[in-house]
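Missing here is one protein chain; the remaining ones are kept as they sit in the complex.
For clarity, chains are labelled A and B in written order, and residue numbers in each chain start from 1.
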Amino acid sequence: MHYLRRVFVAVLTMLIVTTLTFFLVHSLPGDVFQVVAHRIAQQQSISFEEAYLQAKALIRYDPDVPMGQQFVTYVKGLLKGDLGTSILYHESVNKIVVKAVPWTVFVLSVSLSLAFAIGSLLGMAIAWKRKTILDPIVTTIASITDAMPDYVVALVLLVVFAVNLRWFPTKGAYDSGTVAGFNLPYILGVLKHAVLPVVVYTLQGLGGWALLMKGSAVSVLGEDYIQAARARGLKERRIIVSYLGRNAMLPSVTALAMCLGGLLGGSILVEVIFAYPGLGWFFGNAVSLRDYGLMQGLFFLTAAAVITANLLADLLYSRLDPRIRTEE
Amino acid sequence: MSETKHEPILRARDLTVEFVLRQGTLRAVEGVHLDVFPGELLAVVGESGSGKSTMAYGLINMVSSPGRVSGGQVLYKGKDVLRLEPEALRQFRWKEVAMVFQAAQNALNPVMRVEDQMVDTVQDHEQKPRAEVLGRAAELLKLVRLTPERVLKAYPHELSGGMRQRVILALSLLLNPRILLLDEPTTALDVVTQAYLLDILLEIRQKFGVAMVFMTHDISIVAKVAERVAVMYAGRIVESGPVEEIFYRPRHPYTWGLIQAAPSLVGDLSGKRPVQGSPPDLFHLPPGCRFHPRCAFASERCRQAEPDREEFSDGMVACHHWQEVAAVREGRVPAPATTEGCR
Partner (left out) sequence: MKTSWRILRRNPRALIGFFILVGFLVMATIGPEVITLNLEQSFADRFLPPSGAHILGTDYVGRDVFAQIVHGSRDVLTVAALAAVITIFIGVVVGAVSGLVGGVTDTVLMMVVNVLLTVPGFPMMLIVASMFRVTDPVSYALLLSIWSWGGLARTVRSQILSLKKREFIEAARVLGLTSGHIIFKQLLPNITPYLAINFISIMRHAITSSVGIMMLGLVPFSASNWGMMLNLAVFQSGAIYTPNAIYYLLSPVVAICLFQLGGIYFTHGLDEIMNPRLRS
């Protein structure tokens, strides 16, 4: 019963987003079409009328057809999984997504795991052993990374480590000479290119996870059952893992599930700064070069991912905390 | 292992627990001497705030910050519990002395099933296969009148408060401890459930021969089940002895006041008087004997010096005027005028 309601809300939100994106594109000032059509006409040396037709197909917007019908076509297309076409690259957004997704997901999942694991462990350590030097260090790092936007961190790292120290490459996702596949040069190249973006994301997230876990652990430590566990002569390791850990991690895990949705977004600016060809980079380019087809498709994808992830997070939490399960 | 009936298995000597707070240092337990004999039912009686719970925590060295044990020793089988190495202390806890907390509703881990918590408890002390542990757990659950099939696989929140308390009780017996400390086991229970629980406790004692130390403020419980009684006031033990002596021949004015104040189902209530006044502020204790502001027998001596312990063959008392109390009780001397009482 509870599940149905959440699913319904998710679907409704999705609908709203779809409509929103649709109408956004339809509020494009009229001359944009002319511009795009001109561009296509020039690039492909075709007549303006043909270019206009192409433009219509690319942006999936035919100003001569009634709005209602257009909306239906649009939605039908989405349901079939067609995200549209890119004006710049002249290929389907789906194809671009397939090329870009692995990079974004790779970098983000590595960072998320690192930040989550290291952060949470630090958080628990601080809570368990109060008054160590770790507490102020972590809190300071957390407030600094809060203050610096991710693109700033990316810039600084780029300038210091890539340009000046030359420890890491400055752009791309893999070494240009290598061939994709399971060969060592390629894999090493991939790892080298991934280091800086991963560091940026991990640093951003670390503080937050640590503080989240710390807060949760501190409040669990105040609970009766921890005292009772000590009185029962349970081994310290067991208390930390099964009694403190399993209770303290509940908020963190929910938050983690929520973050999974962000995996398909990536930070646009970070990827642009590192010229890392993931979803963020493509979106950033689409925006600055006015590739409306790509913009629309990628935005829809990201929104859908976030909404789905939130829904799953909701459902997951109720599985983890048996107290909520019984309430349904 | 043979334990003579006259040798205590646990001896606390001069146990002192203090709390270091911003307003000052508070001594919740001071100079407490307590003996626990094998298999006995000892009741520790006192008002709320008298230090009973803190003393119990002190006995297993579990006083948590901002409190700390600041003096004394707790001897068990020749070793001082307060000076045990952490690993030895951990082993000692639950296996030798187990404690059932007040309001045990939240003593269970909410995300683990009851059976897993039972297994955890045993396996951290001795190597026993899971099946064996569960077998014993089932027996114990039946002893506390719960259905093992229903309870073992349950999560704590699926059980009622009363059921959880009995689960904790069963849990406390898993390792067959020699002593069971029970902090206010019957508070917040209605009279019928109280009787039920006491029944169970007596059955446990009979079956396992475990010594039970009850911390309670309820005199009627004491009357029903205790064999020996220790009376606590403001962190000190003021009197102890066999239950009949305490009830029929109390030596300390406070004890006498408690006995007199307890209403009974039959009989005349007109003679009943509560102990006048209220417990002292532990930050600002009265000089000399802590009870003197509320005591009908108080004299200048009581204001100046804390009473020494007077030992008897079967108990003790700490009062300057205990002989007078006895005399008044036996009718040999008229009762003194009652004091004004306190604030």
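Here are a few things to note about the model shown:
What we mean here is this: a contact is a pair of C-beta atoms (placed from the backbone, for glycine too) under 8 Å apart; a residue touches a chain by one contact, two chains touch by 3 or more.
Not measured: the values here are computed from a predicted model.
Every shown chain that the unseen chain touches in the whole complex is listed here: A. Mapped onto subunit A, the interface with the missing chain covers residues 9, 12-13, 16-17, 20, 24, 27-29, 32, 143-144, 146-149, 151-152, 155-156, 158-159, 163-164, 170, 262, 265, 268-269, 272-273, 283-284, 287-288, 290, 292, 295, 298-299, 302-303, 306-307, 310.
Simple rule for what comes next: only the chains that are shown with their structure count from here on.
Note for the complex: subunit A touches subunit B at residues 223-225, 227-236, 238, 242-243, 246-247, 320-323, 326. Per the touch definition, subunit B reaches subunit A in the complex via residues 60, 62, 64, 90-95, 98-99, 101, 103-104, 106-112, 120-121, 124-125, 155, 157-158, 168, 171.
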